[in-house]
Each structure stands twice: as C-alpha cells, then as structure tokens.
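Before any comments, here is the structure.
Complex shown without one protein chain; remaining protein chains in place.
This part shows subunit A:
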C-alpha cells in the first residue's frame, strides 16, 4: 500500500473505531443519569418479564 493510503486508512480507523470505543467506554462508565427529576416512572406491568410470571 502507498503511504498516503495507509495514512488515510489509519485516520479513518482511529476516528471511527476510536469513536466507537470511546462512546462504549463512556457509556459503561456512566450508563444512566443518577439525577433524574421525579416522575417518569414506568408502570410495573410494562416489564414483560414480570407480566409473564405474575400469576
């Protein structure tokens, strides 16, 4: 491969795959907000697992 094409491939990999890794790491570090305002509570029946086993 030419130096130019290697460079462009490397730049694309670093930005795109790097962006993917950074976004995954950031999400794992803080998956959800812990300072949500009150409300917005989903009804317990909305959990499919609970419904199916709730006899």
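One rule holds for everything that comes next: contacts are C-beta pairs under 8 Å (C-beta built on N, C-alpha and C of every residue); 3 or more make two chains touch, one makes a residue touch a chain; residues count from 1.
Assume contacts and distances are computed from a predicted model.
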Chain not present in the shown complex, as UniProt names it (candidates "NSS family neurotransmitter:Na+ symporter", "Pyruvate formate-lyase-activating enzyme", "Peptide ABC transporter permease" or "Cytochrome D ubiquinol oxidase subunit II"): "NSS family neurotransmitter:Na+ symporter"
Touch residues of subunit A, complete complex, unshown partner: 1-2, 4-9, 11-13, 15-17, 19-20, 23-24, 26-27, 30-33, 36-43, 45-49, 51
